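Here the structure is laid out as structure tokens; the discussion comes afterwards.
Only one protein chain is missing from this complex, and each of the others stays in its spot.
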Amino acid sequence: MTTATLPDTHADEGGPGWIRRNRMTLAPLLFLLPGAIFFIAYVILPILQSFQISFFRWDGLGEPEFVGLANYQELSTDRAFEVSLWNNLKWLVLYLLAIPGGLFIALFLNQTVAGIRIYKSLFFFPFVISQVVVGLVFTWFYDPTFGLLNTLLEGIGISPINVLGDPTLATYGVIIAGLWPQIAYCMILYLTGLNAVDPEQIEAARLDGAKGLRMLWHVILPQLRPATFIAFVVTIIGALRSFDLISIMTNGGPFGSTRVLSFYMFEKALSEYGFRMGYGAAIAVVLFLIMLVFIAYFLWSMWRQERGH
Amino acid sequence: MFPRPIETQPRATQITYQSLIPVALLLWLAPLIAVAIFSIKPDTDFTSGNYWGWPAEFEGFANYGKVFFESDMPRYLMNSVLITVPTVIGAVALSAMTGFALGVYKFRGNLWIFFMFVAGNFVPFQILMVPVRDLTLDLGLYNTKTGLVLFHIAFQTGFCTLFMRNFIRALPFELIEAARVEGVAEWRIFWFIVLPLMKPAIAALSVLVFTFIWNDYFWAVVLTQGAESQPVTAGITSFNAQYRAAYHLMSAGSIVAALPPVAMFFLMQRHFIAGLTLGAVK
Amino acid sequence: MSGVTLEKAVKKYGEVQVIHGLDLEIAEGEFCVFVGPSGCGKSTLLRMIAGLEETSGGKIHIGARDVTRVDPSDRGVAMVFQTYALYPHMTVEENMGFGLRMTGHPKAEIREKVSEAARILKLEDYLKRKPKALSGGQRQRVAIGRAIVRGPEVFLFDEPLSNLDAELRVDMRVEIARLHKEIGATMIYVTHDQVEAMTLADKIVVLRAGHIEQVGSPMHLYNDPDNRFVAGFIGSPSMNFLEGTVSGGKVHCPLLGETAIDAHVALPSEGSRVLVGLRPQVLSVEEGPSPLKLDIRERLGGVAYDYLVDGKDARIVVETRADEEIPEGTEVRLVFDPADAMFFDGETEARLR
Amino acid sequence: MSGVTLEKAVKKYGEVQVIHGLDLEIAEGEFCVFVGPSGCGKSTLLRMIAGLEETSGGKIHIGARDVTRVDPSDRGVAMVFQTYALYPHMTVEENMGFGLRMTGHPKAEIREKVSEAARILKLEDYLKRKPKALSGGQRQRVAIGRAIVRGPEVFLFDEPLSNLDAELRVDMRVEIARLHKEIGATMIYVTHDQVEAMTLADKIVVLRAGHIEQVGSPMHLYNDPDNRFVAGFIGSPSMNFLEGTVSGGKVHCPLLGETAIDAHVALPSEGSRVLVGLRPQVLSVEEGPSPLKLDIRERLGGVAYDYLVDGKDARIVVETRADEEIPEGTEVRLVFDPADAMFFDGETEARLR
Partner (left out) sequence: QDSELSGTLTIFSDMSNPAPRAVMEDMAARFGEMHPDLEIELTIIDREAYKTQIRNFLTANPPDVANWYAANRMAPYVDAGLFEDVSDLWAEPEIADNLASTKGALTLDGKQWGVPYTYYQWGVYYREDIYEELGLEEPQDWETFKSNCQTMLDSGVKCFTVGTKFLWTAAGWFDYLNMRTNGYDFHMQLTQGEVEWTDERVRQTFANWRELIDMGAFIDNHQSYSWQEALPFMVNGEAAAYLMGNFAVAPMREAGLSDDQLDFYQFPAINPDVELAEDAPTDTFHIPSGAENKEAAREFLRFVVSAENQTQINSGDGLGQLPVNSQSSVDDDEMLNQGFEMLSSNAPGGIAQFFDRDAPAEMASVAMEGFQEFMVFPDNLEDILGRLEQARQRIY
């Protein structure tokens, strides 16, 4: 491209001629290169490396020692891992409540009255705030001595509960905190989805005599499928990545009952007492494999879309 | 429109609805409002057990003053800015190029490379934790803002590429063909035609990436330590350790930490929502 | 089945009135077409009859019932939308049966009615398909089928063919005409394609800016328009209008040169401005000195259109059949039988009779 | 300026061949129109000439140059897209000058060329506007202006008018015709609107499924089509085709009742199937016993179309001018001059001459 300005005596062989002839091949390559290098170096290779590390025993300091599948064997008997896995499952299932929750609020707000835009954005607020802050806020909310929750419970005569201190409740407490921003997220997705619903179809359905819930179920929801799909994907990803809230609210406790895989691996590999890189990597691999199901599903549906064009 | 427009309903329903919204909003934002009130309470309210009541007196200036002048908070905020802004620029620049390459050219493996970016973006990023930390150490960038920025750029490139590529796909391809017939070089097509048309996408992505990065906690913990390089999300925890049970200060700190993305959101609301729905992934 | 009656029907959006107290009677079994330029209120009026827009004033009757405040689903009307508004996630069969399902009809009955409609519309082979897998014309037929199945008293169509390409549009037009003959229900049809209006309607309602300009049968409107607007709107290519002035009981048009037209109508006072309306079909041209020049001749095989210009902004279209060989650029004179000319008042644009 | 020549041009997408070795010569300054049904390869062929699609086999010459492997930018062509493809972020002026700017022409020269083009297209008043602020027709003119500015040897148009509404389409059609007269460059124009093809072309190329069916002037194709496809494609409404058999040197058509047609062409052997082609314009009807029935009469004011059906799937369109009053549903006979009939082989569909 710059060479074109110079007189060139070898225009026919190599040089700019070659560039010129192959520019439709070169151009995408050059455009792709910087991003791809970054991405491969920081994302793709590390994934493979994680797989590799998971076959080693390594404290991150000395020489790694190859142990084959030992880490995975240990995982299969590790109670903490089992707890984390179950908690991840709870997250997956309960986090999905954000979808109906978001839909409900979206339907509630899908009106055109004065100031509704402001309301919509205020409802969306929790999503913009860092999970760290959300975690802190909910920790205070649950605080066994002065938290608002117990103040309210006392108000109606129920004995106070220590949500985050009770191993049977703590995970749910954290999930509820997580649902708050996630519902806001799903709400926005549905609000934009509702905007795109074909008004003529609604009118046709009204002429057909569909009302209320039946209208919602038979006509609206099917049209909101793209929004639902996206909400589903982001919620699943959010559920599997959950780390910040746990770290802030319970630090995995009490006695490990709120750990999820992502937190557990951090604990095992990098925390104050964690020196087991191999083991941490093995946990990550398991998490990755779970996620792979969803990634595959997403890519598959994207692939179908691409074909459809 | 569904549900049925409220204007067509009886007056009573309309009034009920109009008054219900603010109530619902108050409930919905109760935790935040509580924090906001905490942050202007005097210390004594907490020792005297007045947690949820009205502040005994307005101590907002004192509290926020403390946060800004007697703690590391400004430093953390500065770090956040220095991490977030370059990341936004870097990720958007890189992904505009990859998105262009993937959206405009037909070549073998195009879709696979694209899927690589997409899949990488959905990976539970914890799996990257150990290797990325090692890589950063090897590069001598551990506990530096640069290290964090480089990683964030790389990781966000996946998401942004998905977004940009789909956006470019939706542009009329004839524009590019028209330019080609006119004899415009490929990079000039990118620069003079595609880039200006991508402004909305760039704006939306910038806002989105800004909030993602600003709110990142995990990588801040993994790749940095200490006030000289940690962003505000991580800083807020050590801030909280510093002020232990001083809830008024912790609240003020949290509000300060939450403010920039919130401000961003309000300023760029339209782009933000466009971004979420267009890209629709984190 | 029953006709539709509007009494002083009014529609306001906030302060803006878009339908100005219309009175209209549509007889039982009649095919009534609303035409008019974009934004004149055709759709609004149709949707008021359907109940999809509230009526701000006046009354709407379907048959003997006053339906002004009745829910759309209870009016006994069915509507076919411009975009078809098929439910994309349901098969053709489900789409057509949805209305009955919602009103709790037994399955067997629904199936029967759907297959009857599918027979009429030749959709039997597509019942299991989703709308996506259908062509435009097929989709349109499904939309009509959905209306038929519900057995309404009145069918409403809002520009149902405007999304189809030219050829299909002709086919579907004929099909709708046949359907009307077969079912015999009252139909109200909105379009701005005047060929559709001319060919389908028993009665055309010409609307302008929320007012009715004229109501009548297509040939009536073509042959005897009440004003310039209707005359220009009905007929294709449009009627040519020539500026003229009354002088000595005759009409002088600069574009026609010296010859004055002998008008057998009540002309306004001497010197008034009048418009002379001449359809392209009644005109022919011959070479000769004239302010007009043959600009371009478009040959379409059977007919040709000659575009005449005066060098300023007047343009006159002449439909010719014989393949005369007047070269483009030649000065030409218009030839016509004065009996074919229509006259309109220059100010009110009302027809002079 | 120079013509375009295709030699055995082939286009394959993977295994699928969509253009099957076409030979075509377009003379310098000629206005050549590609027509054909959707998907027949019109756009592909045009884009091959532009260089936007690689040519899989054969050669393309523009003037004397072999441009088969030449980059689009070096072919000396300009293209006008169906969607206009204006750069939305640039003003009209910048849009038109962009190509020259990118190829390093001096500013003064660009300005001069742009204002010259703007003058030709009457765009002077809009030079500072963005495309968004223009009407459809103005946008189309800008797109054409962008092509003019570069002074190409060949103009390529891909359905440039299909996004405009009916009225504007007529105006722009006339304008393109005038432009061609004025510039005199070679133009290749893709459309599937046959009115455009008939009115604009010096030469029409009828394509079907990647093959050329016939090449010739519009009137040539209308009056002397080579085969049934071309005959049916050119002319509006389409030609009617009646099934017939050869018997005793004459053609018997069941739809015409007993009368046999005396064909002055080389008929195939006794008993062969032939198709009789009759344009709606050459037909008229009269009451009388016949397998045909007047189904629907569409009156358009000047003309009317009678749709005749035989109760099965044959449909015949007759164009009538006079306002005869045969009621719908009556049995009617077709009347025509046998000299107006065309005959096509029943198997090959080739014209019998």
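All chains are identified by letter, namely A, B, C and D, in their written order; residue positions are counted from 1 within each chain.
Rule of thumb we're sticking to: a contact is a pair of C-beta atoms (placed from the backbone, for glycine too) under 8 Å apart; a residue touches a chain by one contact, two chains touch by 3 or more.
All of these numbers come straight from a predicted model, not from anything done at the bench.
Participant: Specify the shown partners of the omitted chain in the complete complex.
Facilitator: Across the whole assembly, the hidden chain touches A, B.
Participant: Looking at A:Pro46, A:Gly60, A:Gly102 or A:Gly193, which residue reaches the missing chain?
Facilitator: A:Gly60
Participant: Considering the complete complex, identify which of B:Ala93, B:Leu171, B:Ala227 or B:Val262 is in touch with the unshown chain.
Facilitator: Residue touching the chain left out of view: B:Ala227.
Participant: I'm checking contacts with the chain that's been left out. Which of A:Pro34, A:Gly165 or A:Pro226 qualifies?
Facilitator: A:Gly165
Participant: In the complete complex, the non-displayed chain touches which residues of chain A?
Facilitator: 59-62, 74, 79, 143-145, 162, 164-165, 167, 250-251, 253-256, 267, 270-276
Participant: What chain B residues would touch the chain not displayed?
Facilitator: 47, 137, 140, 142-143, 225-227, 238, 241, 244-245
Just so it is clear, only the chains that are shown with their structure count from here on.
Participant: What's the distance between the Cα centroids of chain A and chain D, rounded to whole Å?
Facilitator: So the centre of chain A lies 54 Å away from the centre of chain D.
Participant: In angstrom, rounded to a whole number, how far apart do the mean CA points of chain A and chain B lie?
Facilitator: Each chain's C-alpha centroid was found; their separation is 14 Å.
Participant: Could you list the positions in chain A whose residues touch two or more of the other chains?
Facilitator: 219
Participant: Which positions of chain B touch chain A when the two form their complex?
Facilitator: It is residues 1-3, 5-7, 14, 17-18, 21-22, 24-25, 28-32, 34-35, 38, 49, 51-52, 94-95, 97-98, 100-102, 104-105, 107, 111, 113, 115-120, 122-135, 150-151, 153-155, 157-158, 161, 185-187, 190, 211, 214-215, 217-218, 221-222, 233-234, 236-237, 240, 247, 250, 254, 257-258, 261-262, 264-266, 269, 273, 276-277, 280-282 of chain B that touch chain A.
Participant: Which part of chain D faces chain C closely enough to touch in the complex?
Facilitator: By the definition above, chain D touches chain C via 173-174, 177-178, 193, 195, 198-199, 218-219, 222, 234-237, 279-281, 295-296, 298-303, 305, 307, 319, 323.
Participant: Okay, in this complex, where on chain A does chain C touch?
Facilitator: 198, 200-201, 203-211, 214, 218-219, 222-223, 225
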